[in-house]
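Let me begin by handing over the structure; questions about it come next.
With one protein chain withheld, the remaining protein chains of the complex are depicted in position.
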Amino acid sequence: MRIYALAVYLFLYIPIGIIALFSFNAGRHASQFQGFSTQWYGKALSNPFVMDAFQTSLTVALASAVLATLFGTMAALALQSVRGRLRLAFDALIYIAVMVPGIVIGIATLIALVTLFGWLNPILAAIWPFAAKAPQLSLGYGSLIAAHGLFAMALVIIIVRARMAGMDRSLIEASADLGATPWGTFRQVTLPQIFPGILAGFLLAFTFSFDDFIIAFFVAGSQTTLPVYVFSSIRRGVTPEINAIGTMVLAVSLLLLITAQAILQRGRKAE
Amino acid sequence: MTDRNDFLSREKFMAELWRYKKGSVTRRHFLGVTGLGVAAGVLGTAMPGLRSAAHAQGSIGDRVVVASWPNYHDPANFDAFSSETGAAVDLNVFGSNEEMLAKLQAGGSGWDVFVPTNYTITTYVEEDLIEPLDLSLLPNYDPASFDPRFADAGTVNGVVYAVPRNWGTTGFVVNTANLGGLPKPTTWKEFWDMTKAEFSGRTMVHDYQLTTIGNALKYFGYSFNSIDPAELAEAEKLLLEVKPHLFGITSDYQPSMRSGDAWMSIAWTGDGLQLHRDMPEIDYVLGKEGGELWSDFFAIPKGAPHRDAAYALINYLLAPDVNAKEVMFHGYPVADARVNTILPAEMLNDPIMYPAAELLDALEFGAAVTLTDPNRAELMARFKSA
Partner (left out) sequence: MQRQTLKTWLFLAPAGAWFLCMLVLPLVVVFVFSFGERGAAGGYVPAFTFDNFLNLGARWAAFKNTLTLAPTGTLICLLIAYPLAYFLALKTSPRWRTLLLILVIVPFWTSILIRSYAWIYLLGGQGIPSLLNALGLGNPRLINTPFAVLVGIVYGYLPLMVFPIYVALERLDKRLLEASSDLGSPPWRSFLQVTLPLSMPGVATGCMLVFILLMGEFLIPAMLGGGKVFFIGNALVDLFLQSRNWAFGSAVAVALVLVMLVTVAAYLRLTRRWAGGRDDVSLM
């Protein structure tokens, strides 16, 4: 059993080890090791396109995760008291959002927005009341955040709802009986109980957006997210710079994971 | 700096001198173009002529995004451009003109410079995706020094939309170490037949309908550009037969040829030369039946976000000394006579870059209709998903 587990871990880590190893390659090619060097880390960190892509990814992931968490939680709360057709419609939408493959979402968003912008831009230009040129609607941050947020929001609704299902409703009733305002009840009773769900939803939403390639590939327009940049670098012919980027992202996420774990542990001990 | 007829760079002067010596221009033309006949002193004032106009005026921004082809640019030249102008270059590579067109049609490509092939430019103009070029911002572009055969496609209805970068042929590379006693293939018929037999599992074709379908058509002796449904049906039958025997379908075949995973691939001149230079056992072959002759161009898409930098980069890469460095890296011939004066003789005599006349004569330029023909596009998609 142990040997089996070890084998699976080896399977999981050998490719990652190779990526990390070649990030220290002195040579230009990603397949022959020609001596130790950290030059590719310097190159990656001083490459304005890498930094730009990183910033774009971070902005999009943060914005879409915040909006998705906020609107998703609101929807999950409201859906508690909704029955009938509206409830059915929302359930269907959530189901479809999770089910439809990212590639279809990406392509559908692309052609819908390109067609829509094709209609709207001339109208906008015609009715623009100011002297300056009318702004052109185009793919970019907006479409990225909206498309990423969609799937993330569905995730948040599902997670928060699952959390609420396990909630002790008698506490809410007790709080109301004791004369608390609905807002007070929400803040002091409901929110603390569903908060882990909200946090988990936010983290998942952030990770999904930060890692997504396929939707961004279609709707990023002239923006470049980190995965899109990595994809075009691989096509260009890989240099160890890409390995360095991958290794850095991995190291940062490991650090975050360990920190989060440590904070949780301490919190548990404090209780 | 803007009126190129009054000012003349050293390089251009050398090029004209070279053309004059070769006898391709008359003495009168030489004196007229160089201005020697008018005023001898002009040369002196024009010596720093290689600065780009946009750059001379000031900042061009800190970046420029290029859409081009695999193994096509010397990274050192981009680095030099960046350190000279402060604009970093982001290179995106594509496997087919269709892919570039699709990206531009979907809007918001974010590119500043792209490198379309001769036969696509009329479509870009019709689709309103390409910017007419302001030649005053490209002082290093000298139409007179370019062979019109490889430059004319950039001009549509009298407007210059694209300036020539280099030309080349589409043949195939074969690793002769794997022939095992077989004679080296010299025709497209042999290319496809060997793929089905001795080289099964070791051949690659481009992820590009023009060359893959075009050279399948050549098996039957049809035109590379055919859109005749009956002829295309035959080509499809061949391609579907060959499909199980392919190693891969990709336009970046160098890595697999180098690693030895693949033994033969449809290939462009420069890839053939780069592979042959590093691994002499890999030969570049032009099919005797013919195939494609092409010319690539620099162009600027509509709505390029860094237009000044785009002009500066094109102008920089057209400077004969820079262009010569590019050629030494990528191994494609250029149509610019000024560059040829700088290139080493062994490159100018290289049979891969400059194939024998009878091989060259059999080649065809791609036709605009092959880019837009729906049947060819669908045939390629069917072949890939089969």
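The chains carry the letters A and B, assigned in the order they are written, with residues numbered from 1 in each.
Definition applied: contacts are C-beta pairs under 8 Å (C-beta built on N, C-alpha and C of every residue); 3 or more make two chains touch, one makes a residue touch a chain.
Every value quoted in this text rests on a predicted model; they were computed, and no experiment measured them.
Student: What chains on display are touched by the one that is not shown?
Tutor: Among the chains that are shown, those touched by the missing chain are A, B.
Student: From the list B:D261, B:E281, B:D321 or B:D361, pick the residue that touches the absent chain.
Tutor: Hidden-chain contact among the options goes to B:D261.
Student: Among A:A26, A:M51, A:L88 or A:A112, single out the residue that touches the unshown chain.
Tutor: Residue touching the chain left out of view: A:A112.
Student: Kindly state which of the options B:E98, B:D112 or B:D336 is in contact with the chain not pictured.
Tutor: In the complete complex, the chain left out is touched by residue B:E98.
Student: At which residues does chain A meet the chain that is not included here?
Tutor: 1-2, 4-5, 8-9, 11-16, 18-19, 30-31, 70-72, 74-75, 77-79, 81-82, 86, 90, 93, 95-105, 107-113, 115, 146-147, 149-150, 153, 155, 157-159, 162, 207, 211, 213-214, 218, 226-227, 230-231, 234, 238, 242-243, 245-246, 249-250, 253-254, 257, 261
Student: List every residue of chain B that touches the chain not included in the displayed model.
Tutor: Those residues of chain B that touch the unshown chain are 96, 98-99, 101-103, 105-106, 123, 126-127, 201, 207, 209, 243, 246-250, 256, 259-261, 371-372, 374, 377-378, 380-382, 384-386.
Keep this in mind: only the chains that are shown with their structure count from here on.
Student: Can you give the whole-Å distance between the Cα centres of chain A and chain B?
Tutor: Those two chain centres are 40 Å apart.
Student: Looking at the complex, which residues from chain B come into contact with chain A?
Tutor: 62-63, 70-71, 88, 90-93, 95, 106-110, 252, 254-255, 259, 305
Student: If we count contacts the way the header does, which residues on chain A are in touch with chain B in the complex?
Tutor: Listed in rising order, the residues of chain A that touch chain B are 31, 47-49, 110, 114, 117, 138-140, 218, 221-224, 232, 235-237.
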